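On to chain A.
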Amino acid sequence: MAARRSRIHRRVGLAAVIAFALAAAACGGGGESGEPQAPPASEPAAAEPTASGGEADEAPVAAEQNPPDESELLVAPVDTTTTTAAPGDGGGEPGPVYGGTLRVGAYAEGDGLNPAANAISTPVFLMAGPVFDPLAYFDADGNWIPFLAESWTKVGDGSVWRMKLREGVRFHDGTGLDADDVVATFQAQLADPLISIAFRPGFDPDEPIRKIDNHTVEFVGVRPSAHLPNAFATQIGMVLPSEWLQRAAADPALNQMPVGTGPFMVQSRIQDEVTVLVRNPDYWAADLIDVYPDRIEVYPIPDSSAAAQRLIAGELDLMVTASTGAILTLRDAADQGVTTIENVRADESVLFINTKSPVFSDIRARQALTFATDQDLYVELLGEGTAPAAESIFHPDLIWRNPEVAQETNMAERAGPLVAEHCAEHPQNCSEGRINMRLGLPGPSVESDRARDLLAATWGEFFDVDTTVKPLDELIVDVALGNYDVALSSAFGAVDPDNDVIFMECGSISFISLNFSRHCDPERDDLMYEQRAIEDLDRRVEIWHRIQAINRDAYESILLTHTNWTVGARDNVHNVCGATGPAGDPLFCNNQGRIWLHQIWLS
Partner candidate 1 sequence: MRRLGFCFWLAVGWLAMMALVATFAPLLPIADPTEVAFGGPREAPSADAWFGTDALGRDVFSRTVHGARISLAVGGFAIVFGMVVGGGLGILAGYFRGRLDQGVGFVFFVLLSFPALVLAILITATLERSLLVVSLTIGILAVAPVGLLSRASTLVFAEREFVAAARVLGATHGRIIVRELLPNVVIPMGALTLLGMAVAVVAEGSLAFLGLSVAGDNAISWGKMIVDGSGLRDLQNAAHVTMFPVAVMFATVLSLNFAGDRIRQHFDVKELAF
Partner candidate 2 sequence: MRSVGVGALMAGDPLLSVRDLHVRFATERGDVNAVNGVSFDLHEGQTLAIVGESGSGKSVTAKTLMNLLPRSARVSGEVTYGGHDVRALAAAGTKHFFGVQMTMVFQDPMTSLNPVKRVGEQIAETLRYHLGRSRSEARSEAVELLDTVGVPEPARRVRQYPHELSGGLRQRVVIAMALACRPRLLIADEPTTAVDVTVQKHLLDLLDDLRRRRGMSMILITHDLGVARGRADDVAVMYAGRVVETADADTLFADMRHPYTEALLRSIPRIEDPVHHRLDPIQGRPPESIDPPEACAFAPRCAYAQSDCLNGVPELDGLLGLHRFACLHPTGTERGAAAMSANQAAGVTAAGMPVGGDR
């Protein structure tokens, strides 16, 4: 049938949208959840756009040689320092308890739960995650491990990766998992403009996937990559039965009740009210993975503060949020049996500056905007102690962080002369000595209004700001099309920074750009592709240090805060971060709010 504007927007903005969006997004820029109107953001980080090969090797690629020390982490595991109380599995805890119903609060609802048709953003992941097993996932250190796959192996330089499936895996409908299902799911995802946007360009357009035998397939990329399986740690790695996919194509209503291989099955789902999952009695990995709850209920509650109140009142067991007010509410409830697991090492709130716009193609204007930005005030008044100031795209705790790079904000005194110079040369861009600019913000929400007012006030001396507030997905389309001079979004923060390349590479710049700043630096591209192809962690770290300096000097974006992803739980909720893979490896916890629910138990 017909025309859906959003579909259009998505399609037009396509690329951008998703990739970005997805990742970035979940939190809509500074404010993030708590915006009732914003739709579930798409998510993705994972979708690794331009997977390419490096030298062939056996997988998994582990970073064993560089075990992260306490202050320098490879990735962003649970930040125990900000955990108000240790949940879960500490010593002296009673043993795990089977059964019971886990009630979870999600800050948004999704269109559906079909990973081949709907964006599986963080809140949707809470509903769909337990229904599926991914082909790969991250261990606690952030290295990928095979999950539904038995192995991932590089073929040649890494342009091709061979994946061998586990045998004996059954879907909820009783059919067995085989290579045909993987091929069908991957092709369905490629065919969906929304889902494929950020990863399709990385795969061979003619034959992106080929079946080798009943349990083996090969993925064919366009560039050597040492890290391709990262892409399959997200919704791209969720596999659906091929026969079901055909039915779902004919009947979109099935998107609400997908069939997977995971420990839980969808029992019922009422949009905007509740999604009920029940335990899969025939889980293929029952001997490998302890599944505790009998039933999971996920409630979409757009107002995170309200969800926090309900958690405190004991009406929810667990919730995920990135909203400042909700995080503070949860923290304050520590003495009422509420614990928080906070992660500030993932994505950032970023003001992207369109370097191709008439105003900001002049680096002096970009510098002036950066200097004039009162980041301290933003962090104090909008972060309120939950989200720390960002100096680069990496949190200081991470090994990738270049400690020498500092962002040049809060230097308003340096902005004046630059603005004057710009206006002297480009009077058409200015009025009354101020540069005219268009700002795009995600919203509407209380937070977006505050961000708007704060930015407009701090820039007001030098810039005349005309703000547009739009729902996040529409905003991202506009941003991808270059309709604003500056736009607030949330970005970066992939578990492996290789997945963030798409936001910076020249190849992402076109009519529709995933590179929102539209700044092309061939040197940076070379560096990014170099690190992609190699496994040498020292060299990769070196490269990323260099990229942070390049980014700063380009004044292509202003980083505001490191987003705080918080899981709040009641004290009878255990093992929130104790999930393990089929081989017994602890899984990465709180990946931009995504946690595994099926190994949580209630006392």
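Quick note on selection: all candidates are chains of the complex that A comes from, given by their letters.
What we mean here is this: a contact is a pair of C-beta atoms (placed from the backbone, for glycine too) under 8 Å apart; a residue touches a chain by one contact, two chains touch by 3 or more; residues count from 1.
All values derive from a computational prediction rather than experimental measurement.
Between chain A and the candidates 1 or 2, touch in this complex occurs only with 1.
For chain A in complex with candidate 1, the touching residues are 34, 37, 303, 305-306, 308-309, 325-326, 328-329, 374, 377, 380-381, 384, 444, 446, 449-450, 452-454, 456-458, 460, 465-467, 469.
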